[in-house]
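Take a look at the structure set out below.
The complex appears here without one of its protein chains, the remainder shown in place.
Lettered A and B in written order, each chain numbered from 1.
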Amino acid sequence: MAEHLIHSEQEGWALATVMARRAVGPAAVGAALELELRDEPVAVSNGAIRAIGTGPGAWLVIDTEPDHGFADALQDRLEGLASVSDQSSGYAVFRLSGAGARTALQRGAAIDFHPDVFAPGSVATTAIAHIGAIVWQVDDSPTYDVAVFRSLSGSFRHWLEETAAAL
Amino acid sequence: MRYSVFSLSANALSGHRRWKRVWRDAEPAEAYDVVIVGGGGHGLATAHYLARNHGITNVAVIEKGWIGGGNAGRNTTIIRSNYGLPGNEPFYEWSMKLWEGLEQDLNYNVMVSQRGIVNLYHSDAQRDAYARRGNAMRLHGVDAELLSSDDVRKLAPFLDFESARFPIMGGLYQGRAGTARHDAVVWGYARAASQRGVDIIQNCEVTGFVQDSAGAIVGVETTRGAIRAGKVGLAVAGNSSRVAALAGLRLPIESHVLQAFVSEGLKPVIPGVITFGAGHFYISQSDKGGLVFGGDIDGYNSYAQRGNLPVVEDVCEGGMAVMPMIGRARILRSWGGIMDMSMDGSPIIDASPLPGLYLNAGWCYGGFKATPASGWCFAHLLATDRSHETATAFRLDRFESGHLIDEKGAGAQPNLH
Partner (left out) sequence: MRLPCPYCGDRDAQEFSYRGDAGPRRPEGEDGLFDYVYLRDNPAGPIRELWYHANGCRNWIVVTRDTRTHEVHGSSLARESGA
C-alpha cells in the first residue's frame, strides 16, 4: 500500500543565520539567546525561538511567530558574540509528515534517517536532488522540516511531488 | 615475417598453427644504450622510433606487469587533433598524421578508423568558442568544420536537439578524428620494436635508480636486478610521481582516477565520436558494438584504478541529457585508470634535472591519441638531447617560467583540468 506524504510550505516564519565570532563558544551564544547551544547537528528550543545546528559555531535561528524586526533584535542580543544575517526571504521551509515522510527523505538524501540514528531534534545539512537542504526532525510521527534556498524551492517542490507520487 | 595476404593465405592452409610469436619476451641484459621504463603505448612507441628513426636498437623497454596492462588497456580509444593552443595543436596533428600511416609503418592492423568527432555546442558563447578553436586548427592546417544544428541532425538524428536546458545548436567537427584499437596499438609497436632488436622485458619493476658519483642517472634497479643504461626514459604516466620520487624528484603532477564504461554490444548506432558540450560526457561505439563512454575524473588523488558512484551518476546524467536512448542500454563493464594530472592539463616531454634521466609524463586523460607522436618526440629527445619541433612547449620548467599550456584556463588545480 502506498505510503502517505503530506507536505506544505511554512508561511510567515522569520529565519536568521547566527555565526559565532572567533573564540566565542556555543555556551556564550546560547546564554545570550537563552538556549542550550552545542556544536552538534541538533535542534534546540526555548519555547520562543529554535536554533538548528548547521556547523561548528553556526545556527539557523527560527521564530515561527515573529515580531517585526526579528533579526535586528537578535543582532542586539548577540552584539560582540556572533554575526546575524536575516534569511527570512532567503530560505523556504517545507514541512513533511505522514507515514511516507521518512521514505521520501531516504530517497532524496544519502544519509541515514532510521529512528535509531535520526530522531526528533536531529539535524542534517545535506543535499537532496542536488539541492542544498537543512533537514530536522520535529516529532516522531514523523514530521520533518526542510529548509532550502528559496530560489530553488520550485525545483525542490518538483522533486517532492515526484517522490510523493512514487511512494 | 611480414603480415600480408600471402602470409595469411599460407597460414590459413596450414590451419593457423605456424604463426610465429608476434614479439620476443626478452631477459634483461646487463646494459643498454637506452632503458625505457613503462611498456605501454608510449614506451613501446618510443622504442620503435628510437630504432626506426635514429638507429638506436640497443634498447630495453621494462614493464612492471605485462605490456599494455596499464592505461593502454584502460582508455576509450579516441584519436583526434582538435586542440586550440599553439603549444598543443602541431603536436597532436603530428600524432594524427602518424596514426594515418601507422598500419603501413608497423605492418600491423591497429584498426585506425577515421569516423569523425563532433563536439556539440549548446549556447551562442560556446559556438563562438568552438569557432575560435576551429579557426585555430585551420591556421595549423588541420581540418575543422563548424556544423549547424541541421548538419548535426544528419550525423546523429537520435540526439536530444530540443532539450530546454541544453538545446543542440551545432558542433565542431573533425572528420579525420576517430578511434583505434588500443591493444593492437601496443602489440603493433611491440612487434615493430622487437623486430629491430629492442628487448621487451615484462614483470620487471623499477625499485630505484643507479647514480654515478656526479649524480647522473646511469641505470635502474629492478625486481630482476640492476640494468645499466646510457640514458633512462620514464613513460609511466599515472605513476610518474612514484617513479620520479625514486630519483628524488617532485613533479607538478597529481594522480587521479578516470572512469570509463562500455555497454552490451548493439547494432551500429553511433556514427563517430560525440561529445556533450554542457557537461562532461563523450561516447563512441566499438567495432564489437559496445557503446564506449566516459566523463570527468573523480576529482581526488587516487592510485586505486577504480572510482566511485557520484561520477557514475554524473556520466549517466550527461548521457541521458544528450541522447536519452542510451537509457535503454545496459552497462556491461566499467573501469578506472590512473591519470598523471599535470598542473596545466598538458604533458611533459623533457629532460629531467638529473643528467641521464628523461621524462614523458603528465598526459592527463589525453594520452592515447598522443601515443605515436609521444613516442616519436620522446625518441627524438633521447637520441638528440633536443626537443622535437612539435613538442618544444612541453618543457618541465614551463611551470616555473610561466609558459603554461592551459587549454581550460583552470589554473594550478589538477582536478579541474
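Note that in this section a residue touches a chain if its C-beta (ideal position, glycine included) is under 8 Å from a C-beta of that chain, and two chains touch if they have at least 3 such contacts.
None of these values were measured; they are calculated from a predicted model.
Among A:V24, A:I111 or A:V138, the one in contact with the hidden chain is A:I111. Against the chain not shown here, subunit A presents residues 39-41, 54-56, 58, 110-111, 124-127, 132. Annotation for subunit B: contacts to the undisplayed chain at residues 239, 241-242, 245, 250-255, 299-304, 308, 310, 343, 399-400, 412-415.
Operating definition for what follows: only the chains that are shown with their structure count from here on.
Between subunit A and subunit B the centroid-to-centroid distance comes to 49 Å (mean Cα coordinates, whole Å).
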